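Let me give you the structure first, and then I'll get to my questions.
Only a single protein chain was left out; the remaining protein chains are all shown in position.
Should a chain be cited, it is by its letter among A and B, assigned in written order, with residues numbered from 1 in that chain.
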Amino acid sequence: MPEPTPEPTPAPRAENPFAYSPAPQSASVAALAPSYGLFIDGEFRPAADGRVFKTVAPASEEALSEVAEAGQEDVAAAVAAARAAFPAWSALPGAERAKYLFRIARLIQERSRELAVLESLDNGKPIRESRDVDLPLVAAHFFYYAGWADKLEHAGFGPRPRPLGVAGQVIPWNFPLLMLAWKVAPALACGNTVVLKPAETTPLTALRFAEICVQAGLPRGVVNILTGDGAAGAALVAHPGVDKVAFTGSTAVGREIARTVAGSRKRLTLELGGKAANIVFEDAPVDQAVEGIVDGIFFNQGHVCCAGSRLLVQESVAEEVVAALKERMRTLRVGDPLDKNTDIGAVNSAAQLARISELAAAGEAEGAERWSPPCELPETGWWFAPTLFTHVSQAHRIAREEIFGPVLSVLTFRTPEEAVAKANNTPYGLSAGIWTEKGSRILWMADRLRAGVVWANTFNKFDPTSPFGGYQESGYGREGGRHGLEAYLNA
Amino acid sequence: MPDTATFPGPGASNAAWRAFLHGLPGVDAVGLQERAARLGTRSIKESAKGFAIDTAISMIDLTTLEGADTPGRVRALCAKAAGPEPTDRSVPRAAAVCVYPDLVGTAVEALRGTGVAVASVATAFPSGRAPLEAKLVDTRAAVAAGAAEIDMVIDRGAFLAGDYLAVFEEIAAIREACGDAHLKVILETGELVTYDNIRRACWLAMLAGADFVKTSTGKVAVNATPANTLLLLLAVRDFLAATGRQVGVKAAGGIRTSKDAVKYLVLVNETVGPAWLTPRWFRLGASSLLNDLLMQRHKLRTGSYSGPDYVTVD
Partner (left out) sequence: MPETKPETQPGTKPETKPGTARNGKAPGKAARAAKPARAAAGEAAAPAPAAVPGPLAVLKTYKLYLGGAFPRSESGRTYAVTDHTGRWLANAPLASRKDARDAVVAARRAFPRWSGATAYLRGQILYRIAEMLQSRGEQFAAEVAAAEGVTTEEAARLVAATIDRWVWYAGWTDKITQIGGGANPVAGPYFNLSTPEPTGVVAVLAPRDSALLGLVSVLAPVLATGNTAVLVTSHPRPLPALTLAEVLATSDLPAGVVNILSGDPAELGPPLAAHQDVNALDLTGAAPDEARDLEVAAAHTLKRLHRPDPDEDWQAAPGLARLRSFLETKTVWHPKGI
């Protein structure tokens, strides 16, 4: 069958009369304060030793605020506060806990634009995503788990499931408030109290969330927020007063945390890295597959643990798909995260930019072919153009290591068996994508892919009711849905 | 240059057509709609908005297709199309006025020298349920009366019955009857229901010689939508790549606000690009849309909102 082969359209795109004017979302709704304290026992306070650090806008490299840096003493104080709050909070009827969580969900909805702007400022992600993806999911997550608080005995974890105690939670910078929601909502619903440490580079929305807890009238000590660096996170994880550790972040740190809690009675769930295969068959709905590939790797600048960073495309359509993908990549708009038309924002930190740059350079050095659409990157801030590597083999570093940036490696396969073998050929196992119009093949593939989430004819979809989490070195435990309760119950 | 002989043509069996059309890439409905919706969140401001509004005005096929249409009504519409804003000559004229065949003569006379084209629906619009001979007569009459553009409807019944050859041959016959007039082929996407059907019908029309593919008659429950228009845009993009021939797209029915019109232009801009961003290659079939565009244009220029009493009602 002669398929129409999409070639680059002959029309020149350079002289586009329909160039979009800047459409900036005002930053003022974020209402930044010059400095923020730690949130311990219902109050904001400076670090015990008075240390502070600056949080920086990745798009401008300008300091946004000064934030208290938690030390050992602060960790101890926060754990003590959570410990003290635990008996009353866990004894509260589930229906009462539910009402607090419903309040939080509503307050987040009310303040969602403010939170979205703050998130985009601090993280660098496009406002379109923080506004249309992150914040709606954050509110939905609290709303969902609120409803569980008085139904735990029906969740399948025994007739009288009990909370674990104090949950120490450490979250990453890629979805700061969403990861907070994934951690805090089920923990509170199950009757635990929480000490949460947001990522060093993205502390602001967690602190704004602390204000929301105050507005919701949440009893003091039930939620405590400690800003700081990895040392604060390590201290929290190691603290003997913590009963449950939940971490989302890199596999390297996850491994370290697993070692730290070894031999203790602390329960542990880990949401770690990935190197997902996005598998495109020759009978795929090509246009939607191209969208799915773009969404899979360029969503959130590729700072996504479940990013479809390996495109496995059937050799018979590889040229066509790559050509269409390149055409599509030309229309991606990279720039100011607060511009409502931005598709790809800033890389979160200089360190992450260095890591992406290093791996991309390795890809070139190993012989893969590098391509990016022409795009003008801003002069200040940390940026990385959307990048495609073709002629990649399984042995290349860019096919094996998590890049956590807008870099896609394209590999080919001939048969479904080969696709499965290549997709599974990684120590990770977080997610996978399948694109084909043939239903039985989707199910056959889905059975065989070692991945906690399989998106068929779609990608990067999330929902509070849908369990998320990985196989193998992508971590253990699930977040979301009924399954997400298990991590916070003595089941 | 791709070889057009690789596609089925006149005389190809229904089986051959079926094999070809069903071999086109499938469309995932949710993904298509999601892409269209996401493009709908583009924020078009300031000079871009000004460009979009003026471009949208210039792309309008100002349409009246009522049983109660009269020469007076058509003449009023023509005046509006030629000079949408009597007090402001900087407002572009509409692309065409679209009427029933019997009113083509009136429109031609009213629009002489204005640069606004006369388009006529034909082929037993909107149902298309008439013998081919009648459709040909319908078409020839409109062309003879001076219509520069013919908006035909495809035989959805034949398409849904799998008689692709009949659909193809009818379009080809009408194409021939059009002579120099441009042929817009209305797929009536709302009756084809599935996106796979829409893509197939679109390819059938393009291969049969359509100059434009058009979403809808405006007479059924579902008319132009961002998703079905996006799908047509993807199809004309692919067709150009495969055959070297550019085909235009017309979104018709249900587009009433400037905001909607701008969204359609964003779809064009980000899928097929500027090559389609002219009235030659993209049209909006509408009637009430024009006044909303004029009001928005006023707001953009003066900073204050206009009202319906300040634009002409025709």
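As a working rule, a contact is a pair of C-beta atoms (placed from the backbone, for glycine too) under 8 Å apart; a residue touches a chain by one contact, two chains touch by 3 or more.
These figures come from a predicted structure and were not determined experimentally.
**Student:** Considering all chains of the complex, which shown ones does the missing chain contact?
**Tutor:** By the stated touch criterion, the chain not on view contacts A, B.
**Student:** Could you tell me which of B:28, B:61 or B:292 touches the chain that is not displayed?
**Tutor:** Only one listed residue reaches the unshown chain, and that is B:28.
**Student:** Please identify, in ascending order, the residues of chain B that touch the omitted chain?
**Tutor:** Where chain B meets the chain not shown: residues 28-31, 33, 193-195.
**Student:** Could you list which residues of chain A touch the chain missing from the display?
**Tutor:** The missing chain touches chain A at positions 140, 156, 158, 251, 254-256, 258-259, 261-263, 265, 270, 272, 427, 442, 446-447, 451-458, 461, 463, 465-469, 471-473, 475-476, 478, 481-483, 486, 491.
Here, only the chains that are shown with their structure count from here on.
**Student:** What is the distance in Å between the mean C-alpha positions of chain A and chain B?
**Tutor:** 43
**Student:** Any idea which chain B residues touch chain A in the complex?
**Tutor:** 2, 6-7, 19-20, 23-28, 30-32, 34-35, 41-49, 51-52, 55, 234, 237-242, 265, 269-270, 272-277
**Student:** Can you check the complex and tell me which residues of chain A touch chain B?
**Tutor:** Going through chain A, the ones touching chain B are 1-7, 9-13, 15-23, 128, 132, 283-288, 291-292, 331, 340-341, 437, 457-458.
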